[in-house]
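Take this structure, written in structure tokens, and hold onto it; I'll ask about it next.
What follows is part of the complex, with its chains left where they were.
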Amino acid sequence: MSVSALPIVKDLKREESLARQYKAVRAHTESLCETLETEDYVVSSMPDVSPTKWHLAHTSWFFETFVLTERDSSYVPLNDRYAFLFNSYYVQAGERHCRAQRGLVTRPTVEEVYEYRRYVDQHMLALLEKVGHDPVITLGLHHEQQHQELLLTDIKHVMWTNPLRPAFDARRVESASRRLDDEWSEVPEGIHRIGFDGDGFAFDNERPPHRVFVDRFRIANHLVTNRQYLNFVEDGGYRKPELWLAAGWAIVKDEQRRAPIYWEKNESRWEEFTFAGMSELDPDIPVRHVSYFEADAYARWAGHRLPTEPEWEIAARTFPEIPDLYGSRWQWTQSAYVAYPGYSPPSGAIGEYNGKWMSDQWVLRGSSVATPPGHARVTYRNFFPSDTRWQFTGIRLASQ
Amino acid sequence: MSVSALPIVKDLKREESLARQYKAVRAHTESLCETLETEDYVVSSMPDVSPTKWHLAHTSWFFETFVLTERDSSYVPLNDRYAFLFNSYYVQAGERHCRAQRGLVTRPTVEEVYEYRRYVDQHMLALLEKVGHDPVITLGLHHEQQHQELLLTDIKHVMWTNPLRPAFDARRVESASRRLDDEWSEVPEGIHRIGFDGDGFAFDNERPPHRVFVDRFRIANHLVTNRQYLNFVEDGGYRKPELWLAAGWAIVKDEQRRAPIYWEKNESRWEEFTFAGMSELDPDIPVRHVSYFEADAYARWAGHRLPTEPEWEIAARTFPEIPDLYGSRWQWTQSAYVAYPGYSPPSGAIGEYNGKWMSDQWVLRGSSVATPPGHARVTYRNFFPSDTRWQFTGIRLASQ
Amino acid sequence: MSVSALPIVKDLKREESLARQYKAVRAHTESLCETLETEDYVVSSMPDVSPTKWHLAHTSWFFETFVLTERDSSYVPLNDRYAFLFNSYYVQAGERHCRAQRGLVTRPTVEEVYEYRRYVDQHMLALLEKVGHDPVITLGLHHEQQHQELLLTDIKHVMWTNPLRPAFDARRVESASRRLDDEWSEVPEGIHRIGFDGDGFAFDNERPPHRVFVDRFRIANHLVTNRQYLNFVEDGGYRKPELWLAAGWAIVKDEQRRAPIYWEKNESRWEEFTFAGMSELDPDIPVRHVSYFEADAYARWAGHRLPTEPEWEIAARTFPEIPDLYGSRWQWTQSAYVAYPGYSPPSGAIGEYNGKWMSDQWVLRGSSVATPPGHARVTYRNFFPSDTRWQFTGIRLASQ
């Protein structure tokens, strides 16, 4: 299973040297942009979406700010203003450009941003010759991998915003699986340990490991497919308030929603916008780009529910062979994104990475076709607000 | 502990007949309005606030819609349009008036709303002569008690919105406690059972009872006082982004917040808006009207954290003598408001009562000075969004 | 022609003493409120609408601020905060309450506002015993007359906002005329003098008198009727972009407008909201409550145009017997509201009365059924923005 059919994709393997890892991750980011025109790099199609150009620069800024400036006293930034332009949200790292204006800035050009990457790479590689292990550099690599996924979901939204519905990259596969296992896996009640407890990399929010009690539960072996979701749509799922959370129903009504964001009914045929442009809806692949509200409504319609975060992790540890745990769709849980017992973020600006987002978001587990290989793990906690639709989000059901 | 110094307040006791309970609750609602002028009943000072008049009518509509219309085939509504005007959010109970316009409707007049109450009461009391026990009527009484609290918090906000800062009711006490117990109670790790398991009344969201595992924790015996919160304010608490969740900090900056909603610094003196108008800040009573964002930031500043919902309930069951569990301030927990394992709402419109709100809210536990006596219990789950400030919300800290 | 069928209405005659005029105007304002319930005085149904209570207070504040405080050194305001609450927009008269919050202020009560009127009246009448003539007092009376009209149009909108569509005052007539004179009056080209040049009262914006050249033109002797406007509606007037100004068409589309604000089609019958509640559309009376955009679109559809401001005044001076010049509907002109050549406002806060509104408004001429008798004159310049609909505005056509 891979993010794309392109040969360039490399895994981020722990046994490799940090320098090799660095080169692989940086190269992978740029490989994602192969099919882009210069114009495509510039715009932001909604507040959640950042320009490709910005992703390329911000991931470099991260190394510049948290590594080069800290570790290398002789380092001189390529451009003093980039610290302002490419800081995303680290308040303790200084003033920053308004997020809403990211898509209005035409300079530095794409070429200049690539020069910025070259400049940071050159200094990083020099530093890496002297450094064997560095947790902030490793964090920077995982950070860049997260932006690789965002880059893909953002550019998909940019392309879709265009009435011409251009293809981003026709070679890029969005659906890893057609496995249709209708079985459920059952986990008996008991105390389980969840959270990260190994010695490799994990984000702060995956720690500390801790015990939870769960009742007996069942979890679906397969993700909900387009065909199943279409049944919900055609059964009037978007017209029945009793299926929806109040906040979700308000949006469905206000915006007259009738289907997932990228679906379109042309005459009697359902189509879906993909990396390859509009194409006929494939009924046998897992549904994608559904919000928490949609996932929750579907589960209610189907007579089941979404799993909690501990349930998902316990099932994934217990039955690692369950299909599509990773690499297909992020799976909504019905657990809000809050701190684990005993959690505390690192001090300083880097502590803003995960901790300050712990309100009004849901945890998603697993990973998606857009996640770089090797990035996710069984304890990984992704999180998005209830109405998020532009990510590769899907539905795995649970039940008592 | 009592909501007010007024003699009329009556408890809702289970041993009393349903008819006596009905009369007591209905009378208590009206007693809360004793000091209001007609004009005060009409307006809504922000989207969260409903006019007093609307509370009086909506609680009657509840009995009309879910009891009289269902149980009494001969019942004729006093006014056909009231079903439209006074339905709050029950989509399955028919079309309803836009919430945003509640404060623009001058008719029916206050007098006519009281006539509506009389009319419903007369039919309800006739029905109650024939009915010994009815879960929907009991639900209606608890529903009306919830609106008693909202009526008080709403009218406080209405009065505060007025630049004249008029008193609502100078006799009404807002602070039950001056107990300053600086001790903490410690609970050892283990599996505990939480949720409602008795045979009296509880809301659907308090069920089913279920087991949770918690690590050892400590919970504060006292609520955070105005004096303590003022230390946070004067230490620059509202100017330090590192103390705040990102969404909270964005609001603090945008609105240039510097203190809780009802605090005002006049020259060098801190004052607070109360039911009796502006008065000097009393340092020894528990802080009130703080949002989740403020409670969370305070806890971080103080080097502690908020309790989780299970922790609060386990502590309250284990140490029922902890001061101010009830009747003083609702206590924010760091648990999002989601369904208990195995929860399912009742069918029909009544099922919209609690279940459809399970996104983007936090659980608060205990009860406040504005909660009618006898209303709350150890399993009671109140819930509000992160930036809610107009409720009597306070802070109880927890720690490992 | 009269504003209402009520006997109490009095004309404001120049030959009467200022004290008699004062009493008549002040009494007339209060007579308009005879049928109101207390609740009706409190709310504002849209930003343009002020609460009745506010009109009663603000007109008193005007006398307090610009007369009593200026002329009577011993005058002590009844309440110091009223100067803040009841200043409308006079920046030079000090800080003022936010207009958007006028409808949220329940105190002072209606009764207290009437006491405020009594208090100001008592001091004004004492002053008037010593004063024979005072331009600011006369201005205050004309100011109060303007608020009499606003009070009526505002309360009509408040009542309409209520889904119950209550009647304001069933005795109050909104349609002065059923004269259906299809003739046109023709005025030859030439230089004419317009603007106020008498020795009675006129607002500053009616001055100075000055010369204009107009080409030959014709002006309709009758106002456009409901029947005529209905023909436009039923001919698809609201679906043909070519009839509309761009800004008007944008609103028609966004809000899916299909008819004037107070019209409703119930089954196949057109009804109109009036002071007496909903009633069948009377085809023979002049259309009312149309915006400039609607008036302009209608004129284009009819193959004519709106008159300019000078044309209207010249026609009204030349043919004073043209029906419905006054007392029926304000008549939109295609002249923007700008200063007359040589205009300069008085100095001080009173200079803010008319001058600072001279942008993005159109001049209306004549007067309406809601205008107090004796208030208007041939040089009177009323003005409102393009989408204004809640005034008694109608259409008089012109043509080359």
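Chains: A, B and C, in written order; residue numbering restarts at 1 for each.
The rule is short, and it goes like this: contacts are C-beta pairs under 8 Å (C-beta built on N, C-alpha and C of every residue); 3 or more make two chains touch, one makes a residue touch a chain.
Keep in mind that this is a model prediction, so the values were computed, not measured.
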item: Given 3 placed chains, full-complex copy number; value: 4
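Note that in this section only the chains that are shown with their structure count from here on.
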item: Touch-based graph of the chains, sorted into line, ring, star, complete or other; value: line
item: Chain at maximum distance from chain C, centres defined as averaged CA atoms; value: A
item: Gap in Å, rounded to a whole number, between the CA centres of chain B and chain A; value: 37
item: Inter-chain centre distance, chain B versus chain C - centres from mean C-alpha coordinates, in Å; value: 46
item: Sequence positions of chain C contacting 2 or more other chains; value: none
item: Complex contact set, residues of chain C against chain B; value: 37-45, 53, 81, 84-85, 97, 101, 103-110, 158-159, 161-164, 166
item: Complex contact set, residues of chain A against chain B; value: 89, 91-92, 191, 210-215, 217, 241-242, 244-249, 292-293, 296, 305, 308, 334-336, 338-339, 341-342, 351-352, 356-360, 385-386, 400
